[in-house]
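Quick one: the structure is below, and I'll ask about it shortly.
A protein chain is absent from this complex, but the other protein chains hold their places.
Up next, chain A:
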Amino acid sequence: MGGYILRRLLQAIPVFFGTTFLIYFMVFAMPGDPIIAMFGDKTPNPALVAQLRAQYHLDQPFIVQYFIYIGGIFRGDFGISYSGVPVGDILLRTFPVTLKLAVIALFFETVFGIVVGLISGLRKGKLFDASSLVISLILISLPIFVIAFVGQYVFGVQLGWARTTVGPGAPVADLILPALVLASISFAQIVRLTRSSVIETSSLDFVRTAYSKGLSRNRIVPVHILRNSLIPVVTYLATDFGVLLVGATVTEGIFNVPGVGNTLYQAIIRSEGPTVVSFVTVMVLLYLVVNLIVDLLYGLLDPRIRYVK
């Protein structure tokens, strides 16, 4: 298993170089000159533009710019944003916020999703099952910004139960509403996943055996049915955690969450190469790590899975 992990980590190296190169190239290839855009509707003095281009190495050929950037990363220097803040500092400030939001969202979708899915699965075809199916269908088909706007307007503006946007320091209380919005779509997925898995497991031989041995339903449902139904759900949750970590641009924008997605979006608007590339690179690496953990989780949940060296 150690060898397996090592090999997976080694695979991350070409992925790291590939993504930074590609993203850097895409930012570089974005049409227009970000320096000229800094001046708005005014036409800048060409000598001044040349000075600024030199300051941000924009006058160098693409490949030189790329190596200047990569060289910086190996010295722990992610570059400097146009507002004079080291990109490393921005990363350190925004990732914890997004992490907090992701954990809260994950908590909600796990708890509610599994409970509702379990009840639906056990009462297949009954009223509860039918209505949870309808609700999850609605949630899946709604674009997330609609849920976010409605949530913000109803709970933030009309009822005043939650703050309309997230305040400084991103306290947990402020993050609950955006986390619920983020959780809503995955919640629907988890309900359906848990439900079908529970139905399948319920009809398996070992469940029938447990019943015939005279075990109580209170023991069979959590220990025999639920535990064995969770493998696909856990896989989904882990992947979803990766997705949440790399930022929810739309939701973070609507609730003004000072997290990864929001910051990245602003950097793209300003064509801030170093910020965009550093953020995306860290996202890719995070995603790789989360994927590795998911693969390892399979083995823990199902001993039949083995990793070849």
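The working rule: contacts are C-beta pairs under 8 Å (C-beta built on N, C-alpha and C of every residue); 3 or more make two chains touch, one makes a residue touch a chain; residues count from 1.
Keep in mind that, in the parts below, contacts and distances are computed from a predicted model.
Enquirer: With one chain of the assembly withheld, which option in "Dihydroorotate dehydrogenase", "2-oxoglutarate ferredoxin oxidoreductase subunit alpha", "hydrogenase (acceptor)" or "ABC transporter substrate-binding protein" matches that chain's UniProt protein name?
Expert: The chain we cannot see is, by its UniProt record, "ABC transporter substrate-binding protein".
Enquirer: Among A:40, A:125 or A:214, which one is in touch with the chain left out?
Expert: Considering the complete complex, A:40 is the one touching the chain left out.
Enquirer: Of the listed residues A:19, A:110 or A:271, which contacts the missing chain in the full complex?
Expert: A:271
Enquirer: So one chain is hidden, and I want to know which residue out of A:164, A:196 or A:239 touches that hidden chain in the complete assembly.
Expert: Considering all chains, including the one not shown, the answer is A:164.
Enquirer: Of A:82, A:128 or A:211, which residue touches the hidden chain?
Expert: In the full complex, the listed residue that touches the missing chain is A:82.
Enquirer: Could I get the residues of chain A that touch the absent chain, sorted low to high?
Expert: Interface with the chain not displayed, on the chain A side: 30-34, 36-45, 47-48, 51-52, 55, 82-85, 89-90, 93-94, 145, 149, 152-153, 156-157, 160, 163-165, 167-168, 250, 253-256, 258, 262-263, 265-266, 269-271.
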